[in-house]
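Heads up, one of the protein chains got dropped from this complex, but the rest are sitting where they should.
Chain IDs A, B and C follow the sequence of writing; residue 1 opens each chain.
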Amino acid sequence: MPFTYFRTVHFADTDAAGVVFFANYLAIVHEAYEEALAAAGVNLATFFADHGVVVPIAKSEADYRRPLACGDRLRVVVQPTLLSEHSYELHCELFRLGPPEKSAARIRTEHVCIASATRARTPLPPALAAWVRGG
Amino acid sequence: MPFTYFRTVHFADTDAAGVVFFANYLAIVHEAYEEALAAAGVNLATFFADHGVVVPIAKSEADYRRPLACGDRLRVVVQPTLLSEHSYELHCELFRLGPPEKSAARIRTEHVCIASATRARTPLPPALAAWVRGG
Amino acid sequence: MPFTYFRTVHFADTDAAGVVFFANYLAIVHEAYEEALAAAGVNLATFFADHGVVVPIAKSEADYRRPLACGDRLRVVVQPTLLSEHSYELHCELFRLGPPEKSAARIRTEHVCIASATRARTPLPPALAAWVRGG
Partner (left out) sequence: MPFTYFRTVHFADTDAAGVVFFANYLAIVHEAYEEALAAAGVNLATFFADHGVVVPIAKSEADYRRPLACGDRLRVVVQPTLLSEHSYELHCELFRLGPPEKSAARIRTEHVCIASATRARTPLPPALAAWVRGG
């Protein structure tokens, strides 16, 4: 089931072109991902250290469809999919609330679980796998 | 009356020391300020251009009291005070929600209204002055 | 001819995982792009307003290959290619200086020139087209 996150565009997200800087779309999507994990009981401050893993992003793809201005209200939808026992992807979409609501960007990120100590690929901790599967 | 804003600490706010980067406390406080203005009916995307003014921050002072980690829940309180017909200050405090709740930072910013065209000091537009006075 | 930009990783680029936040790889590549334009005589503060155009990024793709820590020295290579009379792409690669030097990320961005007033696609201004072709 996709996770939904609401967010307002802040001044700090924008650049001198008057709209959200392209890299910040990715940061906004990451916030939604963090909120989805927190809602699934994954405590970001301790989970990775507790399990001796990190789950860096290996790839990102973004399709920027619409500029976003300071004060715009966003709805961000995050849908995880398992790719293997040690990796998953997130399909995210940002909508600018309306009326009418408009799709502002589609972003895909790919996440690979590795052991902190060896940096070798390692299976997802159960709580993380459960979130991805349930997603 | 002070304005209250709730915010979760995101990964993008933190640095390699594991906690919120000092400059980002100021960005978080600015979000609270934007939300306070929006709640008072000031549309950030159009207000300044419509009135031919900008209100840059002339000074900031921050007292960082406590580190903040990813996932921490914050309460930010913003209290504006008029300094002159063309300037005001904000007294802001960030609290890390508990229990027990703890003060994490106190930040003061000073804002000066200037005409976009001439960059000369100019009186605050009425809606902005009303927000400051009512604050 | 590709443009080369040197950059040190700063604390503000990193996150609590101790390495550069994935979205900031895109910001670093954008710096290299800005430097390449400046070196070609395109003044970023005035060029777009002077020509009545904006050139937003329509797509980005990033392949993150290696974590980057605070203090790491980077070499960023930017190679533009014309896609049509109103669009171009940049192929960028970030290298972490060694010895041995290692590829840390490959990033592709796609840029579309539109008229500021109408937001319709419009041919690249000559100075920008010249930079892309010469790139």
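One rule holds for everything that comes next: a contact is a pair of C-beta atoms (placed from the backbone, for glycine too) under 8 Å apart; a residue touches a chain by one contact, two chains touch by 3 or more.
For clarity, every value in this text was computed on a predicted model and none was experimentally measured.
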item: Missing chain: touched chains present in the view; value: A, B, C
item: Of A:15, A:50 or A:101, the residue in touch with the unshown chain; value: A:15
item: Among C:27, C:62, C:77 or C:90, residue touching the chain not depicted; value: C:27
item: Option from A:70, A:90 or A:128 whose C-beta touches the chain left out; value: A:70
item: Absent-chain interface as seen on chain A, which is shown; value: 11-12, 14-19, 21, 23, 69-70
item: For chain C, residues in touch with the removed chain; value: 8, 10-12, 27, 30-31, 34-35, 38, 43-45, 69-72
item: Hidden partner chain, residues of chain B it touches; value: 16-17, 19, 21-24, 26-27, 30, 45, 48, 54, 56-64, 67, 109
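Heads up, the rule we're going with is that only the chains that are shown with their structure count from here on.
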item: Overall pattern in which the protein chains touch one another (line/ring/star/complete/other); value: complete
item: Identifier of the chain whose CA centre is least distant from the whole-structure CA centre; value: A
item: Longest centre-to-centre distance from chain A, chain (CA-based); value: B
item: Separation of mean Cα positions, chain B and chain A [Å, integer]; value: 26
item: Centre-of-Cα separation between chain C and chain A, whole angstrom; value: 23
item: Intercentroid distance (Cα basis), chain C paired with chain B, Å; value: 31
item: Per-residue overlap in chain A, given as positions that touch at least 2 other chains; value: 27, 30, 45
